[in-house]
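A single protein chain has been omitted from the complex, and every remaining protein chain is retained in its original position.
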Amino acid sequence: MSILDWLSKKQKVSPQAEKLNIPGDLWVKCKSCSEVMFIKDLEKSFKVCIHCEYHFRITPDERLSYLFDKKSFKEIDGGIKPIDFLEFTDTEPYKKRIELAQKKSNRSEAMIIGEATLNNHPINVGIMDFSFMGGSMGSVVGEKVTRIIENAIINKAPLFIFTSSGGARMQEGITSLMQMAKTSAALSRLSDAGVPYVSILCDPTTGGTSASFAMLGDIHIAEPGALISFAGPRVIEQTIRQKVPKGFQRAEFLLEHGMVDMVVKRKDLKQRLLDIVTLLGVQEG
Amino acid sequence: MSILDWLSKKQKVSPQAEKLNIPGDLWVKCKSCSEVMFIKDLEKSFKVCIHCEYHFRITPDERLSYLFDKKSFKEIDGGIKPIDFLEFTDTEPYKKRIELAQKKSNRSEAMIIGEATLNNHPINVGIMDFSFMGGSMGSVVGEKVTRIIENAIINKAPLFIFTSSGGARMQEGITSLMQMAKTSAALSRLSDAGVPYVSILCDPTTGGTSASFAMLGDIHIAEPGALISFAGPRVIEQTIRQKVPKGFQRAEFLLEHGMVDMVVKRKDLKQRLLDIVTLLGVQEG
Amino acid sequence: MNHLEFEKPLIELYEKIEQLKSLSKTSEINLDQEIEKIEKRALMVKKDIYSHLTPPQIVQIARHQNRPDSLSLLHLMSDSFVPLHGDRLFRDDPSIVGGLASIGGHKVVVIGHQKGHDTKENIYRNFGMPHPEGYRKALRLMKMAEKFKRPIVTLIDTPGAYPGIEAEERGQAEAIARNLKEMAAFTVPIITFVIGEGGSGGALAIGVANKVHMLEYSVYSVISPEGCASILFRDATKSDLASASLKITSEDVVRLGIADGVIAEPLGGGHHDWNAVSKCIKNQIVSDLKLYSKMDPSDIMEERYQKFRNMGQYSS
Partner (left out) sequence: MNHLEFEKPLIELYEKIEQLKSLSKTSEINLDQEIEKIEKRALMVKKDIYSHLTPPQIVQIARHQNRPDSLSLLHLMSDSFVPLHGDRLFRDDPSIVGGLASIGGHKVVVIGHQKGHDTKENIYRNFGMPHPEGYRKALRLMKMAEKFKRPIVTLIDTPGAYPGIEAEERGQAEAIARNLKEMAAFTVPIITFVIGEGGSGGALAIGVANKVHMLEYSVYSVISPEGCASILFRDATKSDLASASLKITSEDVVRLGIADGVIAEPLGGGHHDWNAVSKCIKNQIVSDLKLYSKMDPSDIMEERYQKFRNMGQYSS
């Protein structure tokens, strides 16, 4: 890999890491503790700060590489693309936003779905990409979530969905709201089929995403420090002038409040998922 | 009716009404507001204080007469009797307590069950009698609750149970605890059968009775001011030295806290039950 | 009655009529012809205004303080109504009401958001914004409906879920999500009416229905126009623009295939005639339930499922 390739790759995968003006750009500064570290060390540690364990946001590709068997991921329905059916324009036309996001991410939407294997266990996987329009759920995300659920109903393999989303995609109006109902309805059928669904809530999971498929897992795993809410802290503070307490709506807070089963460090996630698949995934009798 | 008969009847049915030393004993003093009223007026108003609406505790016979069609009540399994199978003696032998309670109440146990009609609608009825050893649930109460549930599963008519009980009957040890499981299990089958169950929580409904069949109604109706709790105020104050707030664990408090559907005055109860039976009781199709 | 700003020309005419009437009484001059003329004119103006309403104007009607509320409509349209309370978990949420009802001979379970008509009522009802226990109460009642095979009627009228600390602490995301999932599986028909504001997840949480009807001047939106303006337009004053862009009127929502139909309101809006509104809703319920009474429970569920399954526009 040339240094240029390496740099361009780095830029894509580390949106939160502040680049330092140090020759070679081999260093990053942690957003949380402000400590500086080698980017290599950060990558070795699953993009978790080696000083304070802050979990950087990561791309779907990184998640796949951390967890699943090499090259085992087969994408499903990668070609579904968003349409600007409301001809929506805010500070910019929705059409243009889509194009920009697609160019930046080299992906057609804020989510990928597919099949992969975890230590040879077949798994249905969905991963949201926060860097694509804030991981917002429009028709495409809703459809993809629904299709991977339907896929799981057929192949009976466990479903993992990694959420990272600001909520519904307002540019698709009421139709984006309905994706909540659509995905949740599909999960009702997954439940009937007795297929385990593990929801892995990553930073941030808010709005319509949290109030639908993200909160309907048989098991909920949260990444440390992840913001998980329906109405986020800013909305609360602006709307009803309540100051939110420290740690409010973070993964650890949700654990205390009974909403998630566990907060798992990224380095431990693979083993934990493997344990769950072993204990829950294979139907007996 | 001779004055003696009348007196003896009055004494039975008004355990909470303080008798006044007034010739003829035609007056009662309300336990709650201390106002005095004609006993005739009290009886005309369903044993509800005409000054403060305090709901006096009443006997199963009074409940039957207030609600159901005249002489429509047919008792079921009135002959089941308690046994002192642990040979339990506290300040008095259990055997003696039973005998006393039976003599005083002219009833074999703290509950009657049977079929009656409410404006010609057939109803399965269970009524607890607090004056019989505090309405405590031992093997007989548990068995009777279970049998009236089973009766309802067969005849598909709605089930009303009026609770008034201090909880499990300690003199029957662990077996009394198991009546909670037994009655609740029976209600699970009633649910499967799609038969409506209205639990009417009267003063007091506490301990093992509240933590089993009393809290498992499709609809919960509480009498005004009724104490409804698992651990009562005295237990809380003694055990963990917390002072309970005013109104705590009363019917109105439970309404606010989502545990009962409505608090209904005794005079309105019949109409309300009738509405419920009409709306819920007759299966269509 | 509070008047809406865009009704100003109309209000002026009404005031003139009142003046003339009072004048004709005190002066004993016959002004009947004059009055009749202005009344005709007022009707024309009214028709004109109400046939050219903009989305922000419709939002104002949908939020009108005298807009018919769920409880009033339920009382008006029910032959018999037994309100039920509580989630059996934490609290009775006054912003969601419900119970058993008989409507046109159909025994149903009804659920609705509840707003108030004055400040005191609105504070008690939290302006129709549920806490998690509200959704959980709704779910309890819907499960009761499923158990006793009673159709479910829901009335939507909420600015949305409550953006408050306690609502978040007690898991409103989970509560909304659970309702969406469970509603998908009920075998009894669910008929929903958006009667005022259909605000976001708080609305949808009781809106996964076989039929979704919208009153003519109701709105249904993924976010409030104000919220959208401040987030997307980065300018809180652009809520009018946002309300137009979001396509939230009954007409638009039906056109998008999200709602099934529009229920016409009395000229000048439902707040002038609650009784008329209740009758229209009642008629729709009766006609819908007639249909579903002949349908197989599993088909009813399947219809609802497919309806939501197919929502969304994308290219593949």
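Just so it is clear, A, B and C label the chains in written order, and each chain counts residues from 1 on its own.
Basically, a contact is a pair of C-beta atoms (placed from the backbone, for glycine too) under 8 Å apart; a residue touches a chain by one contact, two chains touch by 3 or more.
All of these numbers come straight from a predicted model, not from anything done at the bench.
Undergrad: From the touch rule at the top of the page, work out which displayed chains the omitted chain touches.
TA: When the full complex is considered, the omitted chain touches A, B, C.
Undergrad: Which one touches the absent chain: A:L67, A:A110 or A:M259?
TA: Looking across A:L67, A:A110 or A:M259, the contact with the absent chain belongs to A:M259.
Undergrad: Consider the whole complex, including the chain that is not shown, and state which of A:I80, A:V125, A:I219 or A:L269 touches that chain.
TA: A:I219
Undergrad: May I ask which residue of B:C33, B:I83 or B:A193 touches the chain that does not appear here?
TA: Looking across B:C33, B:I83 or B:A193, the contact with the absent chain belongs to B:I83.
Undergrad: Give the residue, chosen from A:G142, A:P196 or A:G232, that touches the chain omitted from the document.
TA: Within the whole complex, the residue contacting the unshown chain is A:P196.
Undergrad: Among B:M180, B:I219, B:M262 or B:I276, which one touches the chain that has been omitted from the display?
TA: The one listed residue touching the chain not shown is B:M180.
Undergrad: At which residues does chain C meet the chain that is not included here?
TA: Its contact residues with the unshown chain are 88-90, 132, 136, 170-171, 174, 178.
Undergrad: Can you list, in ascending order, the chain B residues touching the missing chain?
TA: Contact residues on chain B toward the absent chain are 77, 79-83, 85-86, 88-91, 138-140, 142-143, 146, 168, 170-182, 184-189, 191-192, 207-208, 210-216, 228-231, 235-236, 239-240, 242, 244-245, 248-249, 257-259.
Undergrad: Residue by residue, what part of chain A touches the chain that was omitted?
TA: 191, 194, 196, 218-220, 255-262, 272, 275-276, 278-280, 283-285
Everything that follows uses one rule, which is that only the chains that are shown with their structure count from here on.
Undergrad: Quick one: which chain's Cα centre is the longest way from chain C's?
TA: So the farthest one, by centre of C-alpha atoms, is B.
Undergrad: Roughly how far is chain A from chain B, going centre to centre by Cα mean, in whole Å?
TA: Result: the chain centres lie 54 Å from each other.
Undergrad: Could you work out how far the Cα centre of chain A sits from that of chain C, in whole Å?
TA: Going by mean C-alpha positions, chain A sits 34 Å from chain C.
Undergrad: Could you give the separation in Å between the centres of chain B and chain C, each centre being the mean of its C-alpha atoms?
TA: Inter-chain centre distance comes to 42 Å.
Undergrad: Hunt down the residues of chain B that sit against at least two other chains at once, touch-wise.
TA: Touching at least two other chains: none.
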